[in-house]
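Can you read through this structure? Questions will come right after.
One protein chain is absent from this view; the other protein chains keep their places.
Going in written order, the chains are labelled A and B, and every chain counts its residues from 1.
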Amino acid sequence: MSRDSQQRFDVLVIGGGPAGMAAAVRAAECGVDVGIVDDNATVGGQIWRGDLADGRSRDAVKWSELLRTAKVTKLCGKRVFDQPEKGVLLAEGENDLFELRYRNLILATGARERFLPFPGWTLPNVMGAGGLQAMVKSGLPIQGKRVVVAGTGPLLLAVAAYLKKHGAEIPVVCEQTSWSNLARFTATLLGQPAKIAQGLRLKGELGGVPFVVNSWPLAAHGRQALESVTISRGGKPETTQCDFLACGFHLVPNIELQVLLGCQIQAGHVRVDEFQRTTVESIFCAGEPTGIGGVESALLEGQIAGLAAAGGMEEARRLFPGREKARRFARHMDRAFRVRPELRILPTADTIVCRCEDVPYSRLQRQTSWREAKLQTRCGMGPCQGRVCGPAAQFLFKWIPDSVRPPVFPARIENLSALAGGPLKNGAALGGFE
Amino acid sequence: MGAGIVGAACANEFARRGMSVVIVDRDVVGSGATAAGMGHIVVMDDSDAQFALTRYSQQLWQALRPELPDDVEYESCGTIWVAADEEEMIEVRRKHDYFTRRRVPVQVIDSQALERLEPNLRPGLAGGLLVPEDGVLYPPCAARFLIERAQKIGAKLQLGVSISQIGQGRIRLSDGLELTARIIVNAAGAWAPEITPGIEIRKRKGHLVITDRYPGFLRHQLVELGYLKSAHSVASDSVAFNVQPRRTGQILIGSSRQYGAEHKDVDHGILMRMLQRAQEYMPALGQMSAVRTWTGFRAATPDKLPLIGPLPGDKSVFMATGHEGLGITTSLGTAKILVDQITGANPEIAIEPYLPSRAGKEFAHA
Partner (left out) sequence: MLSQMTVMVNGSPVSVPSGTTVAVAVVMAGQACRTGVTGEPRGPLCGMGICFECRVAIDGRSHCRSCQILCRPGMQVRTDE
């Protein structure tokens, strides 16, 4: 019932991925007090996880160095779960609680993978594509293991390349989109030289790994853990033995905190103006939550938000053209990797859709809305708060998710009640909260 | 009107007695207080009338229990009214006598017994009253079960329907359509006054928190005796210690009461006070993971008894609402005595305390 640390910032950045890092660095350059919060042990977000140490990406190294030397308070391993009053966020760590006051807030909360259910998807060692990559970056030995990569999106190739580089055997990469979609997407790369280089490098790195389109997982098999995967390839089922299935269907923006704070959402993205301002005063948003766009877009949006939040409007304006270019790429990506309707019929009656509460597909088929499903089956009422099953249910049934209430992440009760009274650990008295 | 637990119970009862029934609701089944409440089936001794209805209805639930599907999650976990000090123990003994005289099995437990029964309560409490026949269930599925039962014997359900006016056997829907019925039952809970203007029902907002799964942490529904002070207070905001073990192993934490709060947003001040109170009784809650919070609106009447019976001034309209925090418990009893009144059968408990006419007003029908 005590707060371990009260901190106040002119600019507070939530999310330590590329957008957040860029925002924090630029805001600090304007001379204001800046803080950055991330729930992982180090900054970098998902895409640069582990890269800061092994120097893989030039951008990662550059921004990491800029952030390290910038006058920014870094709070890692802390997860924001609530805004008890305007201008104050509460963040929980493994053993502590932070009360963070801000004048301006930049939400760079990134994205998560979209998971779609199919028979066997709940077996241990079936993970997201980014999920398996994150595990390998966190120490999972992958040398000599067979990994099938499936789903959709540019993440698949990047993950396959990474895993291969670390000694995994990749029998196949299954992309559900069509050749024409992929070709059109590749054509847009012509406007993006950096992307072409990246693409070629990836193609070079893969060398000989079969990459098939119009292909998706039909079922995962195994008793206590994954043993094999059946994929649909050229319309025919094909079974491969494997140790891991890395399967994700592109990305879904993390907008829960934004919804809680009252920011207007449009088609699943946070609405922002040219300075990355949301519809709520003093709250900015940058990166994936404004529209899935990848690293370049995130870096530019982050910088614009950081500058704008710190009052550097002219400097921010200079970055607008670069952002436009990056955003165009993002729109093409979205179209190319839309999930095809065939995947709606993948789950069978028994296939679990809500993993927290083990709600099977058949029980959900009887419901007529997300709200009804929640009340009658508890789908979406578990600790993931619908982050996994929500996008799946939206794809399967076209249900629209409903409002967000605190806590936006599960939090310890002692922290959820923290402002009700009681002294700070260091002895200072707590301001009463009414 | 209203597909919450009370409307569902009434629909089922009417259908059972051979009447043709239509249930309408502007949202989904059990979307109001039914979705938000604790699902505690509890016998209360606030007043003889409250006791009569809760006890009668609790026994109806016990009789229905074998037919309830699994997802209704009916558990006879019992209630322990927790006494923090000697003064509250006096209240415990008073309740014990009251219930015993009325043949409700209860047991006074001392400090050591309380610790044995609920080891996660803080030490140093004075004791409590164990009511073993109290239980808990999951209300949205219970409401759905009752409605499906009614549908099997011919009742019709229309969801997504808003009522704009009722009276004299007619119901006008917001899309202009009109229905006619011999009997119109207002079971719209906290929104009942929107359909029947002038009835004295006010919204009494409550908050709840549910944790992740911690099987074995809690065995009974625990309620502090101070709860009664909270439920009694007519004017101010209050919180009380009230926790429930769900079959899932999750702990449901309540409770709070506010008048005059019309918005459904979580009120942080109240939420924090409620959780603080809960940790005072069960310190180990502090380390537990809270997964969701939500609010709901109880339908509260000035004398704390529901309105069950004909609306003065309109022969076609009947009320089945105003149950405050006892809607789940008293839904079955409400349905029985309401339908008894209408069919001329003999109600098994006295109906006078719940008649809408007790307010002494006539209601202008819209």
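Assume a residue touches a chain if its C-beta (ideal position, glycine included) is under 8 Å from a C-beta of that chain, and two chains touch if they have at least 3 such contacts.
Note that the coordinates shown come from a computational prediction; the quantities given were computed from them, not determined experimentally.
The hidden chain makes contact, of the residues A:E113, A:E301 or A:E414, with A:E113.
Of the candidate positions A:M21, A:V126 or A:L419, contact with the unshown chain belongs to A:V126. When the whole complex is considered, the residue among A:E175, A:E357 or A:E372 that touches the unshown chain is A:E357. By the touch definition given at the top, chain A reaches the unshown chain through residues 39-41, 46, 77, 79, 94, 112-113, 115, 122-128, 130-135, 138-141, 224-225, 254, 352, 355-358, 382-384, 387-388, 410. Residues 212-214, 248, 287, 289 are the ones on chain B that touch the missing chain.
Convention: only the chains that are shown with their structure count from here on.
Separation between the centroids of chain A and chain B, computed from CA atoms only, is 41 Å.
The touching residues of chain A, counted against chain B in their complex, run 1, 82, 84-85, 368-369, 371-372, 375-377, 381-383, 385, 405-407, 410-414, 416-421, 433-434. Residues of chain B that touch chain A in their complex: 27-31, 35, 71, 140-141, 144, 159, 209-212, 253, 265-266, 268-269, 271-276, 278-279, 285-294.
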